[in-house]
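First, the structure itself, so that you have it in front of you.
Yeah, one chain of the complex is gone here, protein chain that is, but the others are all in their spots.
Take a look at chain A:
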Amino acid sequence: MFTKRAATVALLATVALAGCSSSGGSTEGSTDAADAGACAPSGGNVTLQFTSWIPGIEDVVKLWNDKNPDIQVKVQTGPSGNAGTYQNLFNQLKAGNAPDLGQIEYDALPNFRVQDGLEDLAACKDVVAAKDKFVDWTWGQVTLGTDSSVYGVPQDSGPMALFYRSDLFKKNDIPVPTTWAEYKEAAKKIRALGGYITNFSQSDINQFAGFVWQAGGQWFANDGSDWTVDMTTGASKEVADYWQDLIAEDLVSTYPAWTDEWNNAYNSSKVWTWNSAVWGANSIASGAPDTSGKWSVALAPQWNAGDKAAGNWGGSSIAVLKGSKHLYESAKFALWLNTSDEALTALNKAANIYPATKAGLDLPVLKEGVEFYGGQPIYDVFAQASGEVNPDFVWGPTMTQTYADVSDGFKSAASGKGTLLEALTSGQQSTIDTMKAQSIPVKG
């Protein structure tokens, strides 16, 4: 009896697979496109499915559900994006039961776009009108470099600044670096004292991208039809050479990031600074509890003295996934979630979400001094940094693969085999190969 059942299941499975692949074809696609053109209320009661991995998001959504009996939102959850949720969303898109809304990080949005997984929100007037509420560069992250399309509503951002041990800098009479040249000088002095100025992460390629972003570099561009990939010239080369020198001269440590070893290096005062995003404030506080009160935050070191450029590391948007029948209601919810004071305050309370709106940066909770940082109101620094992030930076459509390949190269470079620039060169080539393999039009 078991075997008969197994055979039936196997048979059904093939049928289902065949059914899916044919239904993904042109017939359904065209009707979807027709529906998507309109952004009108569906009428009647609507239930939206919303996928997010933020712990405690249910409490925030409850605020909405209590006030909007006709538009109820149900939360689906899972591991963080690259740890499984993106793959799940792609599976659901394939099966035709994707949720209406999904949390998608900025660097994954182009991937969903090229796989035709997103609804264009440009049809929704309210979304287009909300543009000015958001910090300029976050809007660039959801339009994906186009003029007329909007593929999501920005949720949070990760402007970068310099976390540093103010007590150690002061005690050893080393000035806090304001340029990358000064940063290297300070690194030498700190090395002479037996410490490291910072740890170079071999796995956080998006952090490195943040450095390139700050330096005015661009890894990807899309002229409307073709992609170009350039990770090895201009600012990318300058940044890679700079960090390569620091590694070669043993001025930075190369512990694997996010491990206990890495935490311990900070906790034991062996490493003095971290170039990180606003959400990193929490990571240090929990990873290096013994150093409480001894940290401060300053604007990131600059390539040209007197500049105020900042990079960005992380941040997500809320996108409406292809096939949603409730574009209007989804957009309405996404706007509430990411622009209303009520939701932004609740998000910050639940999960330290740092808002992407201009008004959100002035939330009362983001004006307070933070004990771990000696009472410094650190979010003022990040708010300033947020205003200085280059709005034109574009992510590529295969970032998971790009990160993995560059990270392999960075690991070799950190152990003395090859250089960061070589890692970027091979990462660029494999990115182009991957895009070609997925039939994504790319030059080179």
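Basically, contacts are C-beta pairs under 8 Å (C-beta built on N, C-alpha and C of every residue); 3 or more make two chains touch, one makes a residue touch a chain; residues count from 1.
Throughout what follows, contacts and distances are computed from a predicted model.
Colleague: Assign the chain not included in the display its UniProt protein name, restricting the answer to "Membrane protein", "Succinate dehydrogenase/fumarate reductase iron-sulfur subunit", "NADH-quinone oxidoreductase subunit H" or "Carbohydrate ABC transporter permease".
Modeller: "Carbohydrate ABC transporter permease"
Colleague: Any idea which of A:Pro41, A:Gly96 or A:Gly444 touches the chain not displayed?
Modeller: Once the missing chain is taken into account, the touching residue is A:Gly96.
Colleague: Return the single residue from A:Asn282, A:Asn304 or A:Ser415 that touches the missing chain.
Modeller: Final answer for the missing-chain contact: A:Asn282.
Colleague: Touching the missing chain, which residues of chain A?
Modeller: On the chain A side, contact with the omitted chain comes from 1-3, 5-7, 9, 12-13, 16-17, 19-20, 51, 53, 55-56, 75-80, 83-84, 88, 91-92, 94-97, 99, 258, 260, 263-264, 267-268, 279, 282-283, 285-290, 314, 351-352.
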